[in-house]
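First comes the structure, then the notes that go with it.
Every protein chain except one is present and positioned as in the full complex.
As written, the chain order gives the labels A, B and C, with residue 1 at the start of each chain.
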Amino acid sequence: MNEFVATNPDFAAVVRHAVLSMPFAQLLGFDYSRIEPGVTEIVLPYRDDLSFRPGFFAGAVVGSLADFAAVSAAFTLVPKGWFVATVDYDVKVVAPPAGERLIARGRVIKPGRTLLFAAADVFVERDGSESLCAVCVATARAAESR
Amino acid sequence: MNEFVATNPDFAAVVRHAVLSMPFAQLLGFDYSRIEPGVTEIVLPYRDDLSFRPGFFAGAVVGSLADFAAVSAAFTLVPKGWFVATVDYDVKVVAPPAGERLIARGRVIKPGRTLLFAAADVFVERDGSESLCAVCVATARAAESR
Amino acid sequence: MNEFVATNPDFAAVVRHAVLSMPFAQLLGFDYSRIEPGVTEIVLPYRDDLSFRPGFFAGAVVGSLADFAAVSAAFTLVPKGWFVATVDYDVKVVAPPAGERLIARGRVIKPGRTLLFAAADVFVERDGSESLCAVCVATARAAESR
Partner (left out) sequence: MNEFVATNPDFAAVVRHAVLSMPFAQLLGFDYSRIEPGVTEIVLPYRDDLSFRPGFFAGAVVGSLADFAAVSAAFTLVPKGWFVATVDYDVKVVAPPAGERLIARGRVIKPGRTLLFAAADVFVERDGSESLCAVCVATARAAESR
């Protein structure tokens, strides 16, 4: 299904470096556990300052992580020297995000040259088992870096 | 147009206190400049750790602020002792969010008893003038606090 | 607010002709009551074959009309010889669409050269008074006709 080919051989290093060097990514404190062509996985351990109330990740954190996972998946497929930016993202919070960490899995739905459609599912891990807490669809715009 | 009536006379204090005491709201560092029945305005000054790259607010920060503004607007209209939670939010980033502060204006579109539809426009202020950088529609679920 | 300028002086005739000559637009049976730069209004009288159950417009009809109104608004602002196509639309049905006719009001939120953001509010008219039944945000892609 995710049989995409990355045109930039260094896509994984580029995505990891570019995204994790963003100050807001550092403020959230997530890391990638997987970067493949058209596919990403992002992990974010629980911290109180990311919560809505103790034990529950804030909805906007879940949405932010979904946006990063989906748009990063798009980022893996752009040519060398190109970057991506979010055009839109739609997040549905389907269950309370209570647990020890969030895992956001991004995937490209359809890659175009300048518009890429992607999605992400966000899971919350609690006592070692994962459950879905949010789904996201996103559109990313790709352009050559200036 | 926003001729809504708040059933809880203390709605402004309740919304302000409940939202601003959320740890993630504090991490973002925003404040309310307006809370009226069905209407909110949230202001967030620029900080480097909220950026995508220097000078530009991260897209996920813009989206998070829009979510808070829209769902807070819904929050103003629920009965005393009730709370709200985000069901979904859809954000479109229509222009680069570069500037000194973000201003998110939330408004209720249609209030129901348990589902409330709301929207938010996010403006970025630069050199004293505002421009629209994102729009958001959101659905909030209301329930009695347990 | 909707102070847009149409670059194509014939925008109203172009939009009206192009959209109303689409077979599916004819099947739905709507007409424009307003076409201005960045703004449209579409009217669709009730028919049983557009219903969900007698007296209620089907949700998908409401969504379709919202898409047409929003994307038509974008269409008013593209250069001569260009066309638009829907990239995405998000519809929220905020009240039951029961009444004699639907009125969808489209407006451009932000026009770009190749991506235009637009919105539409859909009202249902019943016994002479209008009430909001749906809101929509949409993205349209513009390209030169080949």
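Criterion: a contact is a pair of C-beta atoms (placed from the backbone, for glycine too) under 8 Å apart; a residue touches a chain by one contact, two chains touch by 3 or more.
All figures in this text were calculated on a predicted structure; none of them were measured in a lab.
Undergrad: Would you mind spotting which of C:V39, C:V93 or C:V122 touches the chain that isn't drawn?
TA: Of the listed residues, the one touching the omitted chain is C:V93.
Undergrad: Of C:G38, C:G63 or C:P111, which sits in contact with the chain we cannot see?
TA: Spelled out, the listed residue whose C-beta touches the missing chain is C:G63.
Undergrad: Mind pulling the chain A residues that touch the left-out chain?
TA: Its contact residues with the unshown chain are 90, 92, 94-95, 109-110, 117, 119, 132, 135, 137, 139.
Undergrad: For chain C, which positions touch the chain that isn't shown here?
TA: 22-28, 48-53, 58-61, 63-64, 67-68, 85-93
Undergrad: Which residues does chain B use to touch the chain missing from this display?
TA: 87-88, 90, 114-115, 139, 141
Here is the rule we go by: only the chains that are shown with their structure count from here on.
Undergrad: Using mean Cα positions as chain centres, tell me which chain lies farthest from chain B.
TA: Greatest centre separation from chain B goes to chain C.
Undergrad: Where the centres are mean C-alpha positions, what is the separation of chain A from chain B, in Å?
TA: Taking the average C-alpha coordinate of chain A and of chain B, the gap between them is 23 Å.
Undergrad: How big is the gap, in whole Å, between where the Cα atoms of chain A centre and where those of chain C centre?
TA: 33
Undergrad: Among the residues of chain A, pick out those that touch two or more other chains and give their numbers.
TA: 87-88, 90
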